[in-house]
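Yeah, one chain of the complex is gone here, protein chain that is, but the others are all in their spots.
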Amino acid sequence: MSNVLVVYATDYGSTKKMAEVIAAGAQDEGAVVVVKAAEEATAEDFLAADAVVFGSPVHMGGPDWRIKKLIDTVTSGLWMKDALSGRVGAIFATGSNFGGAGGGAELTMLSMMNNLAELGMVLVPFPKHTPGYRDGGLQWGAYAQTHDKDMQPQGANEAQLAAARHHGANIAKVAALTAGKLSFAK
Amino acid sequence: MSNVLVVYATDYGSTKKMAEVIAAGAQDEGAVVVVKAAEEATAEDFLAADAVVFGSPVHMGGPDWRIKKLIDTVTSGLWMKDALSGRVGAIFATGSNFGGAGGGAELTMLSMMNNLAELGMVLVPFPKHTPGYRDGGLQWGAYAQTHDKDMQPQGANEAQLAAARHHGANIAKVAALTAGKLSFAK
Amino acid sequence: MSNVLVVYATDYGSTKKMAEVIAAGAQDEGAVVVVKAAEEATAEDFLAADAVVFGSPVHMGGPDWRIKKLIDTVTSGLWMKDALSGRVGAIFATGSNFGGAGGGAELTMLSMMNNLAELGMVLVPFPKHTPGYRDGGLQWGAYAQTHDKDMQPQGANEAQLAAARHHGANIAKVAALTAGKLSFAK
Partner (left out) sequence: MSNVLVVYATDYGSTKKMAEVIAAGAQDEGAVVVVKAAEEATAEDFLAADAVVFGSPVHMGGPDWRIKKLIDTVTSGLWMKDALSGRVGAIFATGSNFGGAGGGAELTMLSMMNNLAELGMVLVPFPKHTPGYRDGGLQWGAYAQTHDKDMQPQGANEAQLAAARHHGANIAKVAALTAGKLSFAK
């Protein structure tokens, strides 16, 4: 069993929905999951988690500023203390199909994964054999086109939600194998 | 007037086709354009160019190794001599719609743009108001989904080719304004 | 002549100092420069600028959240209108020498450059022949190690300030050549 924290920023609810589906996937693997908006997550939430998942809409090619504020003002203190080293990290994002090339999803994902790496966390990828991958992601994490080619809202489709759920399950699997057992060199 | 060099790697011809369309767009703006496969481009080709455009299929999330070999073995010597400083650089890519999130297009583009930045080149973006953008690119450059969601070949569509052509025109516009006039601090 | 806007986030004043030095470099080339903290910059400031420079300390491997808040809440509206397309963009950063490998400077720079590319701006690199480069930057922009290997404050050194000043001059040179003359395809 492991504890998973899913932290998201959301504008209209689509990213929150993805967070909840990832949480359900982690629960499928026996994890106890807490889902929090970025504005509400605390240092204690992170300290209680074996795995942390960040999720954000793509805004101007990067994560929502509320995610970055959380990282700068809350997790930076945990970084100073190496408090999350050896735990598990993963990410997901939402965006539009405008341009047909991800619309900045990759750098958005990397920006969040970057923070998890700084925290010393083992990073869970998004393997291409994941059910739903064809419609819902790239190597760094699950991705739902919640807006279409004309930037109009359409919500995540079934395949994208399935992909996100399996991503949550994968994260819980890694956490279950490593929780409390991984102590990196000091 | 300006001289533009377009260098590409191609497997089945789609990226070569995109290179030719970008060349046509640059010619629309009065540029003299040379199009070369990565295996054939020489230091002299680069030295004769006011603007350089790199294009590649997305392979395992990065540029084709032939592009990187060219950069390591040919342009690195020009970097040592600062020979291309103040000229113009831009990029494009091709890939599949598998995953619906760009499939690694962004890091592929950045890897190429990175090399152009190292060479001291002014970088031309791909503005969202470009005709065809809706189907063909992200902020770093033009992108054609030459393969579909199942990784089957489909070639670039009309919108993607239009986007690429306008990208070529934009590149030539920047080159026309700056060619021979931009001397960075030494 | 051109108008340059330099926008920074600062904690202890080092990044502000870098912003002022970049401004001085742009003035050396005849630019009229406005320097603003991220919290104070307005849409009007951006609209009045031929070139925009973003600068930030490296925080957890990315830009300060105040820079991202500005981008999400102010420049995103300009992106919707394509209001800054064809103008000039550049970036700089500050950080520590902890690790000896940039400490996250590159992704921090790319995150900011990313936003400028989204806005359709021509991007100014940081050529390796820039005076002071040996101590003060990488291909994407000027960088000052304002903190040492033990994360203790030391301020930017003379070489780093010289590099930043020349970066400002380079930015103004590109702006002078292109201001009001560059209209990308629509």
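Read from first to last, the chains carry the letters A, B and C; within each, the first residue is number 1.
To be clear about the criterion, a contact is a pair of C-beta atoms (placed from the backbone, for glycine too) under 8 Å apart; a residue touches a chain by one contact, two chains touch by 3 or more.
Note that the coordinates shown come from a computational prediction; the quantities given were computed from them, not determined experimentally.
J.: So which of B:T15, B:N114, B:T130 or B:T146 would be touching the chain we can't see?
T.: Considering all chains, including the one not shown, the answer is B:N114.
J.: I'm checking contacts with the chain that's been left out. Which of C:Y8, C:W79, C:Y133 or C:F184 qualifies?
T.: C:Y133
J.: Which of these, A:D50, A:D64 or A:E118, touches the one chain of the complex that we don't see?
T.: Considering all chains, including the one not shown, the answer is A:E118.
J.: Tell me which stretches of chain B touch the chain missing from the display.
T.: 59-65, 68-69, 71-73, 75-76, 79, 104, 107, 110-111, 114-115, 117-118
J.: Please identify, in ascending order, the residues of chain C that touch the omitted chain?
T.: Against the missing chain, chain C presents residues 61, 95, 97-107, 110, 128, 133-139, 143, 145, 149-150, 160.
J.: State which residues belonging to chain A touch the missing partner chain.
T.: Looking at chain A, the ones touching the missing chain are residues 79, 82, 85-86, 110, 114, 116-131, 139-140, 166, 169-170, 173-174, 177-178, 181-186.
FYI, only the chains that are shown with their structure count from here on.
J.: Hey, how far is the Cα centre of chain A from the one of chain B, in Å?
T.: 32
J.: Residue numbers in chain B touching 2 or more other chains?
T.: 110, 128, 139, in rising order.
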